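Yeah, one chain of the complex is gone here, protein chain that is, but the others are all in their spots.
Labels for the chains are A and B, by order of writing; each one numbers its residues from 1.
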Amino acid sequence: MTPPGNEREGRLASRAVQATFLIALIALWYLATTRWRVSPLLLPNPVVVARDFWHILKTGEFIGDLRVTLTELAAAFAIAASSGVVVGYVISRSQYRMRVLEPLFAGIYSVPIILFLPLYVLFFGLGPASKIALGATIGFFPIALNTIAGFGYVDKMLVVAARSMGASDVQLFRYVLLPAALPIIVTGMRMGFTVALLSIIGSETIASLAGLGHRIVHLAEGMEMAPMFAYIAFVVAIAAILNALVSVLEARGKRP
Amino acid sequence: MTAVRPWRRALRRPWVARIAVIVLLLSVWEIAARWWVDPIFLSPPSRVFASLPAVFDTRGVPAALRITFWELAVAFALSVVIGLAIGLAVGLKPFARRSFMPIILLLYGTPQVTILPLFILYFGIGPASKIAFGVSHGFFPIVMTIVAGVQNIKPILLTSARAMGASRWQTLRYVVFPHMIPSFFAGMRLAMTGVLLGVLLAELYVSTAGIGYFTTLFTQNFDPTRLLGLISVLAAMAIALNEIVRRAEVHFGRWHTE
Partner (left out) sequence: MTIRVDRMTSSNVAIRIRGISHQFGEEGDARHVRALRDTSLDVARGELLCLIGPSGCGKSTLLNVIGGLMTPTAGAVEVAGKRVAGPMPRDIAFVFQENALFPWNTVFENVNLGMVFQGVPRAEREARAQRALEAVGLKDFAQHYPGQLSGGMRQRAALARALSLETGILLMDEPFGALDEQTRMILGEDLSVLLARADKTIVFVTHSLGEATFLADRVAVFSARPGTIKKIIKVDEPHPRKPDFVTSAKFTAIRNELYALLHDEIRKTVAETSAEPPP
């Protein structure tokens, strides 16, 4: 058994290791580009990257691309969420439908759906429509699957108890099914959001004319390493902020 | 007693119903492609299936499929080896775990697709970048499941071994490793999903001889027939690979509890 004093020391020591690791990494990066003459076409100077990052923020030149990406995300998620919940609910109402369709959905989801991007590009073109369509397709599955699970596996005892007290269908849905299913559905929504975001950035990288993913590719093709690194950092930050927001919403949604 | 129609009875079995659903979807696709949608955008499944030989006859496609499969295999193998090494290094020492797991989790949470262009810049447009990108997606789940597997050994098993005089090496070999195996196989299943995603993403981004080259070619030529054919083959490959790892997990990844 670790004496409590040691435990606190242990935690501080771990934090120290993490900090040292990160500082060492940045130091190595700086040295590589200044002292050791690594080509700036390979690795840009961190100071320049930081300056470019700040420049991007200050001038707001990210706005155009950010708007494209976020609109695509919003549209894709809206479609995925609404269709996923409705389809999931309808399927969950029947044991038979659940047994037939749930494994089917899970099976389809296990294939990397990004494979179908060329098809969507062929059909919808290089514009936002293909990204939205793909994002909606990929985001649909975790939401639908979690909705099926949420509504379909409600503890039978709760339903029996409510019915025995005379609950109507509407009351059963509102006071038993929905509260029971909500935490699971909310988790599914978070997963759907994350996956839609990743697929949208991915499809912007692969085949697009606008958006944050496209911006990074554009800079890469122009070998503009410093701005590219800055934009990568920017996108990582945006993704982190969005995920954090969604996690907070998820926690709120799961509060009883 | 009313006689139940035989097809109704057959439909009661879930797997029959699933096939019926797939057939239904294929039929909708067929009808839509033939009568509603412009043929440069969509091709009916009958034509796609009939043209599969033509896809394989297209010069370079079989080689591209072989290359892609090879990229997947190498990426998976490397993911397992690297994931195992890091997972054990971090998981076996509580201090290392406390220090490095947060960093690993942070890296795992970032959208790796943003640095796909970087991978291409560093590893070139050949198979190396596809393998590298696949590995960077695949080794994380292995690290996480191994660390988790080591962490949730019931303390009493370790106490038991210590009381019976087990050396550190004996404890590792006879207690820690066997305990970790189910987690390891679960990790491999997730790693395969990651590797598929990474390699295919990289292929679709830029490819000179892999399947990404041909998906771009068929797309630019507005050839939905061959595009769908190629995608179907790839999807089938993905399903097969996933299934292999899943079966391995079921077979090796459990202790004989009934």
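Just so we're on the same page, a residue touches a chain if its C-beta (ideal position, glycine included) is under 8 Å from a C-beta of that chain, and two chains touch if they have at least 3 such contacts.
Computed from a predicted model, the values in this text were never measured in an experiment.
Visitor: One chain isn't shown here. Among B:K93, B:R162 or B:R247, which residue touches it?
Guide: Spelled out, the listed residue whose C-beta touches the missing chain is B:R162.
Visitor: Among B:I181, B:A235 or B:A248, which one is in touch with the chain left out?
Guide: B:I181
Visitor: Mind pulling the subunit B residues that touch the left-out chain?
Guide: 154, 156-157, 159-167, 170, 174-175, 178-179, 181, 255-258
The rule we apply is simple: only the chains that are shown with their structure count from here on.
Visitor: What is the distance in Å between the mean C-alpha positions of subunit A and subunit B?
Guide: Distance between chain centres: 19 Å.
Visitor: Quick check: in the complex, which residue numbers of subunit B touch subunit A?
Guide: Counting only subunit B, the residues touching subunit A are 12, 14, 17-18, 21-22, 41-42, 95, 98-100, 102-103, 109-111, 113-118, 120-122, 193, 196-197, 200-201, 204-205, 215-216, 218-219, 222, 224, 227-228, 231, 234-235, 238-239, 242.
Visitor: For the complex, give me every residue of subunit A touching subunit B.
Guide: 10-11, 13-14, 17-18, 21-22, 42, 96, 99-101, 103-104, 107, 110-112, 114-119, 121-123, 197-198, 201-202, 205-207, 213, 216-217, 219-220, 228, 232, 235-236, 239-240, 243
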